[in-house]
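All protein chains of the complex are present and in place, except for one that has been dropped.
Chain naming follows the written order as A and B, and within any one chain the residues start at number 1.
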Amino acid sequence: MITLKKNFFSALILLFLTIIICFFSAFEFLRMHENKKIYPSKGLSTQTKLSTYFKDLQNTPGDTDVYIFQGQKKGGNLLILGGTHPNEPASFITAVLLVENILVSQGKVVIIPRANSSGFTHSDSQEGNPQGFSLETTDGKRWFRYGSRLTNPIHQWPDPALYINPAGQRLSGTESRNLNRCYPGRIKGRLTEKIAYGIMELIKKEEIHLALDLHEAAPEYPVINAIVFHENSAELAALALMELQIEGFEFRLESSPPNLRGLSHREWGDYAKVRAILLETANASQGRFKGKPSASLIVNGKDKNYVKAAKLGRLFVPFDEKGIPLKLRVARHLAAINALVSGLKELAPSIVVELEKMPPPSLVKKEGIGCYLRAQK
Amino acid sequence: MQFIYHLIVFYLTVNLIWYLFREKKFWNQVSTAIVLIIFLLRLFLIK
Partner (left out) sequence: MSEAVIFLSMVAIFAVLAMGLRLPIGVSLVLSALVGSLLGGEGIGLRHLVEGSFGYFDTILIIVSAMIFMKVLQASGILDTITALLLKTFYKRKFFLLITVMGLIMFPGMITGSSTTAVLSTGALVAPVLMKLGLPRVKTAALIAMGGILGMIAPPVNILVMIMGGGVDMPYVGLTIPLLIIVIPLAIIISLWLGYKDIKTIGFDQMKAILPESFFKKYGFRIYIPLLAVVVLMLGKSVFVQFTPDIGIPAIFFVGSLIGLFCGRPFNFFKVTQEAIKEAMPILCILAGVGMFIQIMTLTGGRGWTVISFLSLPPVLLYLGIAVSMPLFGAVSAFGSASILGVPFVLALINKNAIITTSALSAIAGLGDLMPPTALAGIFAAQVVHENNYFKVLRFCLIPALFELFMGIGVLLLAPLIDKII
């Protein structure tokens, strides 16, 4: 009887402790769910939601903001997708930078900064990443979240053991939460497949001509500092590459492999028949070799492990003590967007897009991102 | 499908708590409490 009482008592204490731990960690986990504001430039014509293109997304964690900049003159329609993978900050930040600065004089620009908004609400297990990072703007600090490559499991649960994506490829189960493996999406599919479907619908309804998917990759990943193009955009990609070289940005051209299915640069081209291009920069904070993860690693991109790995010949980009800072990665994305837009002008004058007030890549590279952003209000 | 998994996690959480109170060895109770944390957080769809 006495032992029974004793173990009952210790169980009670342990249960209480468990609840305390749950309470305090829940507080931190739930903090990831508050949406940080974006402050669009005065060039914005319409702000809408992805669910206007695919009703099923309404009131789901997959719904996300869509910013439309309509020019006075008729021209081409450009889609820029950021935040497909919320652990690739240059992608999201480039999209935010555009939304907060650009004016469009000809054609139309559609921007989705948080393509997988669910992925922004949690961080990857066992990666030890910070939940966010801050940038110094002219009038104060601005916070951004650092999320996960995948949709939050509480929004899409469970994973299958084996995932067969809408394009028929077999993948490991967690990839069912990877937006960039779920194209062209499924109407009655899982949440991530629905997001992909919504984006396909947007591409059709907004009559997009050129669609860009912004990404980053670990420096040890072979497709990096790259323009990955669907075969329908080979000429455009080559033209852009030449312009980028003149401006001093090294890129490599990668043709989208026809047997790698479910990715944006493949299925946007195949199913929606738009020119589809994916851009990659090198982000040490998502790599396997990274040292201590920190906000500084995300922003300054310095990591001694990667310096070592570069010396060992394990990387596909040069990496030295100076690192690869976020401002450089964002500048590369901006430069590539510029080059692609001007390439389009040359190749297809009927679908020109004219962007103004775009933060100049060379200045972003030198002075940083902060001077083109507002501080938190 | 998510509903079914919710149900499974609920059933297992109840079982874990029951087991926590029935187990006699202190360190086994500690182990149970550690495992219980993630079950509770998933049950309430927090993480």
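As a convention for this text, a residue touches a chain if its C-beta (ideal position, glycine included) is under 8 Å from a C-beta of that chain, and two chains touch if they have at least 3 such contacts.
Owing to the predicted nature of the structure, the values given are computational and were not obtained by experimental measurement.
For the options A:Gly140, A:Pro158, A:Gly248 or A:Pro318, the residue in contact with the chain missing from this view is A:Pro158.
Checked against the full complex, the candidates A:Ile19, A:Leu171, A:Ala348 or A:Ala375 give a single residue touching the omitted chain, namely A:Leu171. Across A:Ser25, A:Asn101, A:Ser134 or A:Asn300, the residue that sits in touch with the chain not pictured is A:Ser25. If you put the missing chain back, the residues of chain A touching it would be 21, 24-25, 28-29, 123, 125-128, 131, 153, 158-162, 164, 169-173, 175, 220-223, 257, 259-261, 288-293, 303, 305, 308-309, 312, 314.
The chain not displayed touches chain B at residues 1, 4-5, 8-9, 11-12, 15-16, 18-19, 22-23, 27-28, 30-32, 34-35, 37-38, 41-42, 47.
Throughout what follows, only the chains that are shown with their structure count from here on.
Against chain B, the residues of chain A that register as touching in their complex are 3, 7-8, 10-12, 14-15, 17-19, 21-22, 25-26, 29-30, 122, 154, 156-158. Only residues 1-2, 5, 17, 20-21, 23-24, 26, 29-30, 32-33, 36-37, 40-42, 44-47 of chain B touch chain A when the two sit together in their complex.
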